[in-house]
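Only one protein chain is missing from this complex, and each of the others stays in its spot.
Note that the chains are named A, B, C, D and E in the order they appear, and that numbering of residues resets to 1 at the start of each chain.
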Amino acid sequence: MSEHNDIAARAEVLIEALPFIQRFRGATIVVKYGGAAMVDEELKRSVCADVALLHFVGMRPVIVHGGGKKISEMMSRLGLEAEFVEGLRVTDDATMEVAEMVLVGTVAQDLAANVQAAGVSAVAISGRDGCTLGACRMVGPGGADLGHVGEVTDVRAGLIRDLIAAGHIVVLSPIGVSPEGTPLNINADHAAAALAVSLGAQKLVTLSDVPGLLRDRDDPSTLISELTVAQAREMLASDAVGSGMIPKLQSCIQAVEGGVERAHMIDGSRPHSLLIELFSESGIGTMVRSD
Amino acid sequence: MSEHNDIAARAEVLIEALPFIQRFRGATIVVKYGGAAMVDEELKRSVCADVALLHFVGMRPVIVHGGGKKISEMMSRLGLEAEFVEGLRVTDDATMEVAEMVLVGTVAQDLAANVQAAGVSAVAISGRDGCTLGACRMVGPGGADLGHVGEVTDVRAGLIRDLIAAGHIVVLSPIGVSPEGTPLNINADHAAAALAVSLGAQKLVTLSDVPGLLRDRDDPSTLISELTVAQAREMLASDAVGSGMIPKLQSCIQAVEGGVERAHMIDGSRPHSLLIELFSESGIGTMVRSD
Amino acid sequence: MSEHNDIAARAEVLIEALPFIQRFRGATIVVKYGGAAMVDEELKRSVCADVALLHFVGMRPVIVHGGGKKISEMMSRLGLEAEFVEGLRVTDDATMEVAEMVLVGTVAQDLAANVQAAGVSAVAISGRDGCTLGACRMVGPGGADLGHVGEVTDVRAGLIRDLIAAGHIVVLSPIGVSPEGTPLNINADHAAAALAVSLGAQKLVTLSDVPGLLRDRDDPSTLISELTVAQAREMLASDAVGSGMIPKLQSCIQAVEGGVERAHMIDGSRPHSLLIELFSESGIGTMVRSD
Amino acid sequence: MSEHNDIAARAEVLIEALPFIQRFRGATIVVKYGGAAMVDEELKRSVCADVALLHFVGMRPVIVHGGGKKISEMMSRLGLEAEFVEGLRVTDDATMEVAEMVLVGTVAQDLAANVQAAGVSAVAISGRDGCTLGACRMVGPGGADLGHVGEVTDVRAGLIRDLIAAGHIVVLSPIGVSPEGTPLNINADHAAAALAVSLGAQKLVTLSDVPGLLRDRDDPSTLISELTVAQAREMLASDAVGSGMIPKLQSCIQAVEGGVERAHMIDGSRPHSLLIELFSESGIGTMVRSD
Amino acid sequence: MSEHNDIAARAEVLIEALPFIQRFRGATIVVKYGGAAMVDEELKRSVCADVALLHFVGMRPVIVHGGGKKISEMMSRLGLEAEFVEGLRVTDDATMEVAEMVLVGTVAQDLAANVQAAGVSAVAISGRDGCTLGACRMVGPGGADLGHVGEVTDVRAGLIRDLIAAGHIVVLSPIGVSPEGTPLNINADHAAAALAVSLGAQKLVTLSDVPGLLRDRDDPSTLISELTVAQAREMLASDAVGSGMIPKLQSCIQAVEGGVERAHMIDGSRPHSLLIELFSESGIGTMVRSD
Partner (left out) sequence: MSEHNDIAARAEVLIEALPFIQRFRGATIVVKYGGAAMVDEELKRSVCADVALLHFVGMRPVIVHGGGKKISEMMSRLGLEAEFVEGLRVTDDATMEVAEMVLVGTVAQDLAANVQAAGVSAVAISGRDGCTLGACRMVGPGGADLGHVGEVTDVRAGLIRDLIAAGHIVVLSPIGVSPEGTPLNINADHAAAALAVSLGAQKLVTLSDVPGLLRDRDDPSTLISELTVAQAREMLASDAVGSGMIPKLQSCIQAVEGGVERAHMIDGSRPHSLLIELFSESGIGTMVRSD
């Protein structure tokens, strides 16, 4: 009989999730997934199951993934050297080929397979497919030539909308397409923000390895739970944000200014942090909202 | 931090529900709700929230309700006397008027309101609406005249299908419509079974006040977990089934023979018994399946 | 041969109805049906057949019914006393229960059955179903506490639109739903007007027991055939309108100001007055139009 | 007041038409219209108004017209001579050109305009449009060369279905299209029957100048009200049928054998004979049904 | 092997057409077809095949035809005399009857048959069908009574849109419908322009017998390739345009001012001039565009 009591307790949990399920029913949630959180196999399985659950309770999750570490690994195996300018990967022809090959051919396929293992049909696409992520070349800091590094100029979300409507979860690789049709390496945080804006998403959730934005970079107890776009801009200007968090915070600002209701930065290495963020009043990590 | 741990544990529960959510996604579940389980206000709220949850995780629940007790109460308040022949309510004109008034005007409205309180749009209809429950008069035991008591002859499920497709949860009162358009009093268990067959439901779940079918009526420890239609027919023939359970068991047989995959009799007075039945491998109560 | 001549004459009548049929094809017509006109069985059958005919020639009729008399009868049978403040029924818990039970469970079902007898599928719903009639409590004259008496605050017409589109005639009981989900007693004239506005109806037709608005309350020969909203407001201010006609005239004003093309008050006890109003140039009763 | 009484009487007539309106709601009715009934302007206006009425009360009428007399007139004006072999018009190139020109360019346009005058959108098409009436050349009696005379081999009803669904009344000229794309002169009775079968029509109604089929050709009092296909075949074999009625009776047989429920031959010169046939129990003229 | 080389060269041609096919994919193109270009059988077949090709590569061509010469011929055969006032055909009752008969019953049918011979379903309609070309009587120069000559007042393009969407090519005869429902003779150039505006067409292409607009009427080498609406108005005012070209140039102006992107006047007697205009950068004939 104790099994049943246990099950009854579980049923209670389900019932308590009802208000959150209702609140986000039909909502589009763009999940940026990257960093160390993506390397651990067990964690990856768990995150993908969380995303599948969001789908099953009526939300519309889309995954945009990163994968810098995997690219660097493959470059090293191929005897190529990675070069960075202020954190931006200089992307020559060989690097671009490897980046596309690894992101589209390995990382995205792997994530899609994990989502499918949780019972939902998944489709992995590149930002080149259907010209989803239109982009142009980006000039580097101080005018540096970054090669095939791009920034998103226009998102054609039709393909992704169709796939969502047909019941698939989309896994998008952050490869852009230049006006000439060639691939461009896009920062995944920015790609996720641009996509969230274009889809009219309710939320952008960035899963990374840190708990969120800290007032004091070195003191985890100074986590900022919530800040407005204005406050976020101020922090960026004040140089208080660590370099790893800069593109994430920029993306949150970009998303919220583009109409996304809320943008979150949470710790993807905590089990079920995605569900906790969505299914509890307080949330974890840092949330950016409009002023 | 303990709140978050708690939430993480809850998230785990949600994840564990995934396989069940997948299994019954899109499934139509007819819930027959009646008896004492319907009298307790707290229990009623809880059952309706459970039904709402089924809706939110992608199932298509329909409620068919009973309400004999409420009818008897109103008759007594109006100074009318209830008469029964072998458990069947003899339904003269005055009784029919009261039955329809109470079931459609009070019981169904109340259940629909409880469902709506859990966040889903609900619509209460009578079996007369849209000629949903076509019926003819039933002859009583030994040819007794039961008055306006009917049995379902054909179900026009179009109205209910439309309402489900539009996102409402339907609460159906077991009033049938005669070929002449007059109301007929229908046994709610039979109405639920006929509806389940007509909708091509995956499940019929009968919530009552008892744990299920007992091998020895007086010994709760002799609960039968599962039986085939053939075994169920045998039990009915052997006179081993208590009179209260006879229409429920008959309805289960009728449903399964009509193509419903599984028919369950469970204890509606146990909290969340509906969810437990659907979200655990073992289930509770008694399940009837085809041979 | 004389039968054929007769039929030919009838065919001629049908042909003469053509221009009116064309004019109102596809038009939504809200019919407020109440008062003594609803008590006579023969009249009720006739009115419901008229409504069915409107449906068959391509209009979209919706019925909103009253039923104060039936409520009072049942209260008296149950030993409850009816209390009124300036014509408004004070609605305590017991009264509310009876009102909902009688309107939804008896009056609406009966009207729907009469419509179905004329060959169209009918569905009776309460204003609580699908939260169709959102309402809040109304303060009585002089701040009097009227109990569960409400006024409509927002109409969610989706459910009714869906039912119309699916080919059903809707019969709506004037029960509102409070923000807390509890039932509220709504004046049927006001409910009909609010619904007509929300549906974008072409016409609101109020069937009552009097020929229309009289210039001299005591002289039936002073019937006003047509007046503008401004004139109607003037009459209300001048105290020239009998108390029974006040809510009807108010509703006509409310409807026309909300965009309904024309609002009519006609004598429901005259055979086929509804058809006569729609199928003749002159019309009968009183018509309110915008200035 | 007498006007109102008159209107009330008319309303009563409308109500009495209800059962017939219901019975044929949504039914497709192919009306073959030809002969002298088509020459009188007043009669033509009246028939087209009747067809419009059928549309307005929910049926789906389609007109197939004849026009031999108009063709002969134009040929005579152009100095061409009409030639017939056993009632079949020998159709050389010049005759074909005139036939198409007159039927499509004058007769059909005129009928469509009359329908539009009754308030429904009408579209006149030829059987060549959309390859609606696929046909092949017909060999004449005794192997006679009839020129461009054809018989229908396959009907592509898609265009007509689309036009009906879009709310138009179609007026079809009986011109067929040969495999080579050239026009062929088709007997209008046969064209109507073939179309009725292809559309799955409920009724084929042939309007001509005679009351129907007579048992004794010379005695109008011997009108046959109803006969089965077998009886109709017998009559044809027995030579009892006048030559003008032969193609009409053949078409009725062809229609009923092809699944049309009932085929009628009625007197189009009697006012509203079409409505009388549809809106009275007894009917007029001759009706053919399956055995 | 040489056949294959030849085919390879042809394939190359197809490939080179790709950019033009893409550019006009989905574009609505109204083709005004008339004059001598319509008389030559071989040319007619070729033009209709060109129109069919436009359909097959994804454009939406509509044909509006003329036919003055055919009308005059028939009038002469019938012993009627044609009368013109400044190039406008005075249209008495007899002339109107002949015009409609010939245009709708012969010319349009013939063009539709030619289109169908090229493999696309075609439907010939008159501007009266579905009240497509609403028109009113036009007063002639100096107040002359032109009889049944009309100018387009409103286009109801619904029927044509439906036919296009269903995959047919529409051939429209320039017959208008007066408010009374009678036919009116419409200038085909003006009808085409009005239709192009109403359909939101990308192009109006007028096929006539001359190469385009000449700066010097008598010198074919002075062809104007392109001019703006302002320049076109200037030319009209300056009396530099030959009378035959006046309505064509007016129609081009009317179309472009109504939102059509470009209006072309080309020589329909040159083989495939329509395709050449659409599938080459330079184009032939004269093109009018907005300022």
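Here, a contact is a pair of C-beta atoms (placed from the backbone, for glycine too) under 8 Å apart; a residue touches a chain by one contact, two chains touch by 3 or more.
Keep in mind that this is a model prediction, so the values were computed, not measured.
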* **Given A:18, A:37 or A:122, the one touching the chain that is not displayed** => A:122
* **Selected residue (touches chain absent from view) among A:30, A:47 or A:102** => A:102
* Identify the residue among A:40, A:145 or A:162 that touches the chain left out of the display. => A:162
* When the complex is taken as a whole, what residues of chain E touch the one chain not shown? -> 3-4, 7-8, 10-19, 21-22, 25, 46, 49-50, 52-53, 56-58, 118-119, 270-272, 275-276, 279-280, 282, 284
* **Sites on chain A contacted by the missing partner chain, in the whole complex** => 77-78, 97, 100-106, 109, 112-113, 116-117, 121-126, 128-131, 158-159, 162-163, 166, 168, 175, 177, 181-183
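Definition applied: only the chains that are shown with their structure count from here on.
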* Structure fact -> Chain centres from averaged Cα atoms put chain A and chain C apart, in whole Å, by 56
* Can you list the chain B residues in contact with two or more other chains? -> none
